[in-house]
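The following block contains the structure, expressed as structure tokens.
For this view, one protein chain was removed and the others were kept in their places.
The letters A and B name the chains in turn, as written, and every chain counts its residues from 1.
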Amino acid sequence: MNLLSFYSRNSAELLGLTWQHVYLVVVSTGAAIVVGVPLGIALTRRPAWRAPVLGLANVFQTIPSLALLGFLIPFFGIGAWTAITALILYALLPIIRNTYTGIAGVDPAVREAGRGMGMTDGELLRLVELPLAAGVILAGIRVATVVSVGVATIGAAIGAGGLGVYIFRGVATVDDTLIMAGALPAALLALAADAVLGIAQRRLAWQR
Amino acid sequence: MAAIGGRVLLTVALLLGACGRHDRIVVGAKNFTESDLLAEIVAQQIERRLHVPVERRLHLGGTFVCHQAILAGQIDLYVEYSGTAFTAVLKHPPVVERDSVFHQVASEYSRQFGLRWLTAFGFDNTFAILVRAADAERYGLKAISDLSRVAPRWHAGFGYEFLERADGFAGLSRVYGLHFAAPPTAMDLGLTYRALADRKVDVIAGNSTDGQIAALHLVALEDDRHYFPPYEAAPVVRAGTLERYAGLARALEELGGKISDDEMRRLNAAADVEHRDIRTIAHEWLEAHVP
Partner (left out) sequence: MTAAVDVRGLAYALPGDGRTLVQNVSFTVGPGETLVLLGRSGSGKTTTLKLINRLLEPTAGEVLVAGEPAAALEPTRLRRRIGYVIQEVGLFPHFTVAQNIGLVPRLEGWPADRIAARVRELLALVGLDPAAFLTRYPHQLSGGQRQRVGVARALAADPPLLLLDEPFGALDPITRVELQREFRGLEGRLGKGMVFVTHDVREGLLLGTRIGLMQEGRLLFLGTPEEFRGSTQPEAVAFMSAVDPGPAARG
């Protein structure tokens, strides 16, 4: 098949682009977790913040990917960091929202018993709320990751590299093999991420 | 299987305007300003001479997208460049016999594709290898050969088509012995100017008639080894469309030889630098030059 011979001729480039793609997704999702999970936790402590924070994250999600990249170019220029910024903004909503829902969904009796027993807020969070919410939080991370793999392909339009490079080259030259050469591994990456995180999620989900 | 998928993709993308096609002429354009401008001039010329409705499909895609579109009949005509047709479409190696290029392209297009090349507009829009004026001064860069000195320390940025075309980056780096620090960054063609101006890359391949070259303080390096063929712009029309619309050929021939290099640059600058409306620019130009 055309595709296989393309891959064997360009294996180094394929590996390079795949690595770039993985890098974009991992860095951005990691940053979104570092920012989003604490924010989600904060929302459970400060109800007044809920509407503005979730609202803002929702706004970012609604902006079409290419448009968001276009908005960011004047500030960050072209390249991987602009794409990573866009990916972080996209990943925030599912992560913040699921962190909030996961923790808020903990049985109020459990929380009251914990407080009544003399657990500090930190101990309650660490020993009770986060472990019980872990499954839901991970579901949010899973959604964010899978979406990121897809949106990262568009980053190639602004010089961010990744598997989208093959896709754009193929579209420019009407070369189906090239298009598939990029689309197929990207899809496989998304499926793999979904499967792996799905397993992790099932392990961590607790019966209430 | 993948080939069918690509065809389907293209057809779906083009189907948007392809309903009720018998009563109008569809003019396509490639995905950069100059192509849109020329298409608009052509479209308005057809409208005022033939009084036939014209549908514009501007900024359609690159060379290959437009070529597939005109072959499939999704568009009736678009403006192509002789050198591009010669190397990218007909896949001939770049040649030094500059005068024969147009003639060869016209006869092969007619024979192979049933497409007619009409009279060229009169300018040569060749690839311009661009660097920042400050760098040109600092490193004494006048011709593309000079680039091989600084290439190992520099980064290049190109659009996707230039990276794939036979007369594009591959041939250029071979003929001039250019070895850059890393493989060139690929990005949407429109972004390359900004990338160069923002110092994200050090050299790009623009068009010699682009309006932004002066505005962004860029310098075009001379093609001292004559790597690039001539790129003369002319309307390319389906033979069937010419037959169906009497007077179409004559109307378009009126535009032949009317735009010089400088004139094209002026028109491009009006659109890209002054941000004026393409329709207005085309209208004013036609009123002034083709009464």
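Please note the rule applied: contacts are C-beta pairs under 8 Å (C-beta built on N, C-alpha and C of every residue); 3 or more make two chains touch, one makes a residue touch a chain.
Given the structure is predicted, the values throughout are model-derived calculations rather than measurements.
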item	value
Visible contact partners (per top-of-document touch definition) of the missing chain	A
Per the touch definition above, residue among A:Leu17, A:Ala32, A:Leu54 or A:Val128 touching the missing chain	A:Val128
Subunit A residues touching the omitted chain (full complex)	107, 109-120, 123, 127-128, 131-132, 206-208
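Everything that follows uses one rule, which is that only the chains that are shown with their structure count from here on.
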item	value
Distance from the mean Cα position of subunit B to that of subunit A, given in whole angstrom	39
Of subunit B, residues touching subunit A in the complex	2-3, 5-6, 9-10, 61-62, 64-65, 67-68, 157, 159-161, 163-165, 185-188, 191, 194-195, 198, 200
Contacting residues of subunit A [partner subunit B, same complex]	2-3, 73, 77-79, 156-159, 161, 165, 168-177, 179-180
